[in-house]
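The block that comes next holds subunit A.
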Amino acid sequence: MSVRSVPGSRWVIKGARVLNGDPADLYVDDGVLVDDAPANADVIDADGLIALPGLVDLHTHLREPGREDAETVETGTLAAALGGFTAVHAMANTDPVADVAGVVEQVWRLGQQAGHCDVHPVGAVTVGLAGERLAELGAMADSAARVRVFSDDGKCVHDPLLMRRALEYVKAFDGVVAQHAQDPRLTESAQMNEGEISGVLGLAGWPAVAEEAIIARDCLLAAHVGSRVHFCHVSTAGSVELVRWAKSKGWNVTAEVTPHHLLLTDDLVASYDPVYKVNPPLRTHQDVLALRNALADGTIDAVATDHAPHALEDKETEWAAAAFGMTGLETALSVVATAMVDTGLLDWAGVADRMSIRPADIGRLVRQGQPLIAGAPATFVLIDPAATWTVDASQSASRSRNTPFAGRELSARVISTFLRGAPTVVDGKPT
Partner candidate 1 sequence: MTAAHSPDDATFRIGSDAASGSPRPTVGDPSVAHPVLEASDVQRALTRIAHEIVERNHGATDVVILGIPTRGVTLARRIAAKVGEIEGRPAPVGGLDVTMYRDDLRLRGVRPLEPTDIPPAGIDGRTVVLIDDVLFSGRTVRSALDALSDIGRPTAVQLAVLIDRGHRELPIRADYVGKNIPTSLTETVHVLLAEHDGRDGVLLGPADLSREASAAASEEARP
Partner candidate 2 sequence: MNRHLLSAGDLSRDDALLVLDTAADMDAALAGRSIKKLPTLRGRTVVNLFFEDSTRTRTSFEVAAKRLSADVINFSAKGSSLSKGESLKDTALTLEAMGSDAVVVRHSASGAPHRLATWIRGSVVNAGDGTHEHPTQALLDAYTMRRRTGRLEGLSVAIVGDVLHSRVARSNVLLLSTLGADVTVVAPPTLLPVGVGSWPCHISYDLDAVMPKSDVVMMLRVQHERMQGGFFPTTREYSRRYGLDARRMAALPDDAIVMHPGPMNRGVEIAAEVADSVRSTIVEQVANGVSVRMAVLYLLLGGLMEVDISDAAPVPHERGVA
């Protein structure tokens, strides 16, 4: 099918199962879903496919500006669309850092130009991610990029007083601080999860408590000042317990988990292949099970990719010298299907909730994560739930190749992605 469409096109999606419900036709006219089939529409046969609202990623590294050799807004958002995403939050740790209105607007405009999905820049909490003084959070919120999520991701806002101030300050524009929970002193030169395997491999350990101590502190801080707080990539069973406890108190706490922490464990590090080097590190089987259960019961609100592309030379090194991070946009939905749907922990409506509706709400995105009913934006993804496929890193649309899933067989596959009535991906290929 060769269709190059622009908003305003008319579509009939025949026989799609919305949230895995009964087959029904979806009608698209002028960027929104409508009740009746529009005249002169293009028809897509969606027999056997599931329709979900377009996926929303709270945590993407697009690397532009600064490391265009690893990823650009163009390549990263194309990978996102192929993965079923219609919106991504672009993390602030670029070069220059996205800590002023100028940088976030630049990233936002690059996203608009690329057109593969919405790009919502994340603003840095502190100037230069240095953890010393607040960046101009209000200016970024008021900019064209309308920043609502602020994060020093890659670094922890470690100073408790600074964190308190940030939590309080963003209330003025309904923003949220997304904390990268990692006590720096407890993780000095840390290389992998601290446990049996780190001891055997002689790699400096990264204790779970370094994450959990910050989460506990920030839950208490958020409750004290009456702010909401979001935790990036929680990775341990203990973190899950703390978030569960904070939610039971009625505090405004949300959390995300990455696909890789739902599937991979620290024993993979025994190969010393830095494709498995990531921050926070791969944890134990027990942690993986706790994270899956927490995502299933809603303790963890969202799946976020932490897509972290790296140039080959930053990964083809000895372990200690390699960069932290894994790509994830193109595999996220399939990993979640494999880890959560195949195991019976989550149904497809649950997947829509954790990968679209809730992340859109956390990011305060009004045009994303909407139910697929008449009047809503025609922003959705069609998924073949019966497909299985083997990940081939060389086929990635990302500029980088550091996927830990290479060679793995995963379930379910994104077939088509629509952003406000315009297809960004059709039949698994970019339009």
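Definition applied: a residue touches a chain if its C-beta (ideal position, glycine included) is under 8 Å from a C-beta of that chain, and two chains touch if they have at least 3 such contacts; residues count from 1.
Regarding selection, all candidates are chains of the complex that A comes from, given by their letters.
Just so you know, these numbers come straight off a predicted model, no measurement behind them.
Undergrad: Touching subunit A in this complex is which of 1 or 2?
TA: Selected candidate, touching subunit A: 2.
Undergrad: Taking the complex as given, what residues does subunit A use to touch candidate 2?
TA: Residues 191, 194-205, 207, 271-273, 313-314, 316-322.
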